[in-house]
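The structure under discussion is supplied below as structure tokens; questions concerning it will follow.
With one protein chain held back, the other chains of the complex are shown just where they sit.
By letter and in written order, the chains are A, B and C; residue numbering begins at 1 in each of them.
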């Protein structure tokens, strides 16, 4: 439906004037390969430190849908990045590319929307250094779903537009400082004097034969003031769920066979959906039958998702760093189906047995419904993602950049405790303190 | 689709031989008018006593759907009634009439299935003296929904087929004794010697000019042994909800405009249904704004329904004789939305405001989905049914015949307490008492 | 300990100067008998209207304990009453009498503190027309406990000092208007021009031979502007629990044998108290065994108490006008002990059986511990109070004066809905609306 105006496909665009040349949509396949950061744990801190080997260049920016004014924010933000950090390439989603490419003075990169609803966009996970989201929790979930078949997700920096969500961290007005901290994070040699007016801010890197896009940028190239090696962005590595949905015949239903499992950030659910009747779901834990759930549905949630649907269904709040999976029933027809918290490495299977009347059920991952007809005989198989490799390296998960800078913890709030109190109104006290009664 | 083989419509059937003549399907409009019992409260008992002015004659029998063997039970049961109580007329649902009329030696009465899905069958509430259900709670709910526009529902006698439900009371094998108790309930003059072999059991009342159908039967006509005036069937009068569903333009959506409100036995719910997103529902209580529910949905339940969906959603168990309405959220996105129990006479309104993204929501009454497209702007208005008239008479509600005979309470279980323990496994003790561990 | 300085006991005080004469503590037995109001239900309103046959005269004022400044408020309030309504007699608790009698220019009445901890003060319920409380919910509970052996409790008007409680209604600064509304409530003949400076406010009624104390005051005696017959104070008649605590030998433990049952406004609880071990409590409902609770304890609560301890233990919120009793377990060792809501007229018994290890348990009524040694074999028997007599009159209960005036409902909030939202933070929405995040 949407036409991808790729430079490769439409090379004549290159002949245009320099102004016009910038108003193009390019394909992400043209971008240099991704810069992979490492995550370092300091003994005194449970959060990780982000360490770029060289400055990030390819920045994906996603925005909330159907929100007035948000396109302007996208333009403002991407223009800031492109102007302040000339080596940066801006990637946006296809619709955003259509919307903004004529209104900005730099090329925007995008990707082909995959044909199969649950497939991941090609090249995206090989080219994206950093993801920035403008919106709420839903926008973060959608951004994370763009990497739902990738084992390595780029760090995500989230800006709230309007109300702050539980997963988001920064207010949009903080974007300059927040981005700079992330951009410089862990650089130990030299630093850009980024806001120095004398610096020659090249609006676009030269397209010379030895294109700088092909060799990594070095922090030494960036002139400017030192920020101190210890001031690193703080990463909360959120472990995800590996989800496979299988039909009665054993075939995969949530993705193309070659893409394998889908990763979920919050949860996967089976639910009665549009049927007004109870569903009967067999639950297996660690390969053994645990119980038959007669309920509206069942949630398998990550600790991150413990404050999402699972919370509404009566689950406990689990800190994102507890390596665990939550099994939370939705409206069970039983007085004794208490939510369970299981080790992250426990395989869980939900099977929709023969007893079910209704033909179709809802299966959703992170609030996105899996579209195929799913019914009796289906299985959802889940395993927690391992975020520490054999040799002790941190890998996998969704690296979420949280407020505060490592090295300055004492002056900062704990983001999670803050979220409980300010957003979830955890243990909100009784009384008339804020009523005009 | 189904052809109602009514005697009036197809009079030639009348000319058949007496055997054949019985194998007909007749229309309920031919039946004598309903016999309305009264319900008497004894000081020592919270349950009511059923008191027939004259023996019931028109018995509606409904059965569970899609259950093997149940048609045979229907035939067995209706044959017993027809043989033992010759003055009784058997009414069944249209499908059942098709299934059994050729296999029984008495005429079966039925009604036209209404064209509009939520309308009530014509004449049914004017002709039915007593309802018998063969099935589980779902069958009772379906039977009660046949009277969902009637202010006066006939008493319901329920037989469990297989597992006992929470609303049902008798095992099918008890049907002879159970029916007799109900049939004779409150007769104070004389009684039938019902199982006396000498009695001439007329298999069908004579179709004479002065058809006995037109004048009420008297207990004096029934020869037989006295059962004692105090042995009356025990009635639990379950108060219902009066539900109106209105579109954004104020038009009724749950029924034909002329049929007015629909009565629910368990509950009415608004639910996100097939949309994977939260719904935002404004709740008004007593005409005043109470709260904005952000949730999967909201339940308004009768005390009877407190052990149904509301229970699964975390509601308290409310005894059916507490005159109340329950407001129970389904998976609310709030830590502080505790279920509420409100006075039965409180009007409650649920309104689906503009903020909702999804176009369509599920509205279900007693587990039956209201089919019309229902969306933003819609309102569900609920009021508890009043089961005591101004002058202190018991009226309305669903008169459910519960185990035990008034006058013999001491030897009987409390049916509700029994149900909590045996069926809901209320406060089921920990330990290995029944495990083979 | 405290010496009651009663006028009868110490008649020499009468000989003092008129100033001194007022600084006395008198015994309530000297007061004229109580004026009993009636409670009228209007069809359009669930709250009752307070109707005095003649203006109230004997006003009991109780105050919160251990609260700085509250004695000054008591003096301010009682002085206002005494000055503005000369026929009013001020009753206070013995400690308050000691504290204030030298600081006010009118006599204060009080009573003998009963010797037995759980007995009621003599005469109090025969002499008190109206109770005013200065404090929070605890003060209202304590005031109500002064009438815990009386079947007819005077209306209670509550002023919050500091934070508003759930049972309290007015802020202290509203006391003039609030009291006047109550004082005049239902007077249909004539009204006092109460704040008219010309009126001769007799500071004390003359102690003539035909003491006006002996004949009821009439609204006609009170000169002033009409307030309109429809402007009546609104009464929420809170039904209480009738509680009997019995030892293993069947003897009463919560009161003197002659005082009979104790009435509770919130609840009665059995609890493990200081023992660190589970208690095992047999629960009987309607005379039949319901269940064995293995738990920290069990609460039997009135609907009023549903927002107190029962709420903290997971009970539903029940509107005070739902005639019911709540059975809520405290930390039960069972996954399936859901709170129950039972008809108000159901007798409930809790029995502490032989299986219990600990010798002693806590039994508390409205947060006040019953002091005697209570242990194995003990029984707590509870029944809801009936607030409507055979002939349809409202009686019993705790008549709580709630905000708003009958006849002006539309302009007023619903006090209960308001309390849910403003005080209990019912369904408090997520998000950062009031955070400075």
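Please note the rule applied: contacts are C-beta pairs under 8 Å (C-beta built on N, C-alpha and C of every residue); 3 or more make two chains touch, one makes a residue touch a chain.
Keep in mind that this is a model prediction, so the values were computed, not measured.
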What chains on display are touched by the one that is not shown? A, B, C
Hidden-chain contact residue, picked from the options A:119, A:150 or A:342: A:342
Going by the contact rule already stated, which one of C:255, C:313 or C:356 would touch the omitted chain in the full complex? C:313
Since one chain has been left out of the picture, which residues of chain B touch it in the full complex? 163-164, 334-338, 418, 421-425, 428-435, 437
Which positions on chain A touch the chain that was left off? 46, 285-286, 288, 290-294, 303, 306, 311, 315-319, 321-324, 326, 329, 332-346, 413-414, 417, 420-421, 424-430
Chain C, residues in touch with the chain not shown (by the definition above): 273-274, 276-277, 295-296, 309, 311-314, 330-336, 362, 364, 367-369, 424-426, 428
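Keep in mind that, in the parts below, only the chains that are shown with their structure count from here on.
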The chain whose mean C-alpha position lies nearest the overall protein Cα centroid is chain B
Over half shared or under half: which fits the residue numbers at the contact of copies chain B and chain C, same or different? same
Chain A and chain C, separation of their C-alpha mean positions in angstrom: 57
Sites on chain C at which at least two other chains make contact: 334-338, 421, 424-425, 428-430
